[in-house]
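Below: the structure, in structure tokens.
Yeah, one chain of the complex is gone here, protein chain that is, but the others are all in their spots.
Showing subunit A:
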């Protein structure tokens, strides 16, 4: 196995008047698990097909290990792909499906002819090698007992394993995966998530994984590239995206429940904080803070350096370990979501459904009117302080 780095250099794709990809640039390191995540229609699947060579880009270049591959047809790019619909050959058995890439590469054109091909001399050994290889890979993804079945007789999860086996057997430089788990039920998705991660570790190959599910992106990847409107707006580690989003759209997309976003003049009206914050909020900004940054305890309510807002509890959702509280600020009607551990929720004192929510200024993220992150000097060290010790 030779894992390879993939560089995308300002990839553009237009269909007539509509632009699907604009200047998508990404550097995937060898052996990395890179996830492209974004809402449907953001161009992530198109980008994957351009890497595979199934679609031509309008402009821009794709490099593997520094060499341009744009002139190569898909079969010469040494890239395997797993599709959302699994894309198994319906009339072939599992074993034939998995063996196809090897047969195409190792057997001559004549030897691959149906029926007649088997009679040609000098291929028995190659055929045996292919059969052994199919067995080995089938055992790796645990489909050994299913080899003689047709895809129609398999469950979704089993089909996905067959698709994985067909990709693995080629020993490619790069694996591309296009929403491979989205047709599976929720429970199976969790298992397959762990298995694909383990497979990546075992193979040490470069994976480029496309999904619209932020949980998959956050749990599986070494790095995540967030795509919106045909371009990659931020590429970072899962933790980095969560704690230091560079764009309001990233902040909103990553994290569930969604980050709280309030206009700066609303925040300016909240009690407490310091004069420095008041000055900073003179400009029109979007102020965002994670639900777990909202403190509801009496101790926080007593701290003078925090922002305090009197809220009415509109609705609560119990998630087992955590509880979500949907609050409405009494003074200005702003909606705020808070997430606290269930144990703290039990101790909560909220007479008449009204309580004081507190925010540390350091937990606030500011974004300019264009959605780009704006530093709030003087309130620094926001990310580390605010979030690490909260549930």
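Annotations
As a convention for this text, contacts are C-beta pairs under 8 Å (C-beta built on N, C-alpha and C of every residue); 3 or more make two chains touch, one makes a residue touch a chain; residues count from 1.
Definition applied: contacts and distances are computed from a predicted model.
UniProt lists the omitted chain of the complex under the protein name "sn-glycerol-3-phosphate transport system permease protein UgpE" (options: "Multicomponent Na+:H+ antiporter subunit E", "Nitrite reductase (NADH) large subunit", "ATPase" or "sn-glycerol-3-phosphate transport system permease protein UgpE").
For the chain missing from the display, the contacting residue among A:104, A:153, A:298 or A:354 is A:104, taking the whole complex into account.
In the complete assembly, the contact with the undisplayed chain comes from A:84, out of A:14, A:58, A:84 or A:297.
The residue from A:4, A:26 or A:52 that touches the chain not shown here is A:52. Subunit A residues in contact with the hidden partner, per the touch definition given at the top, are 49, 52, 54, 73-75, 79-81, 83-85, 87-91, 100-101, 104-105, 112, 114, 166, 170.
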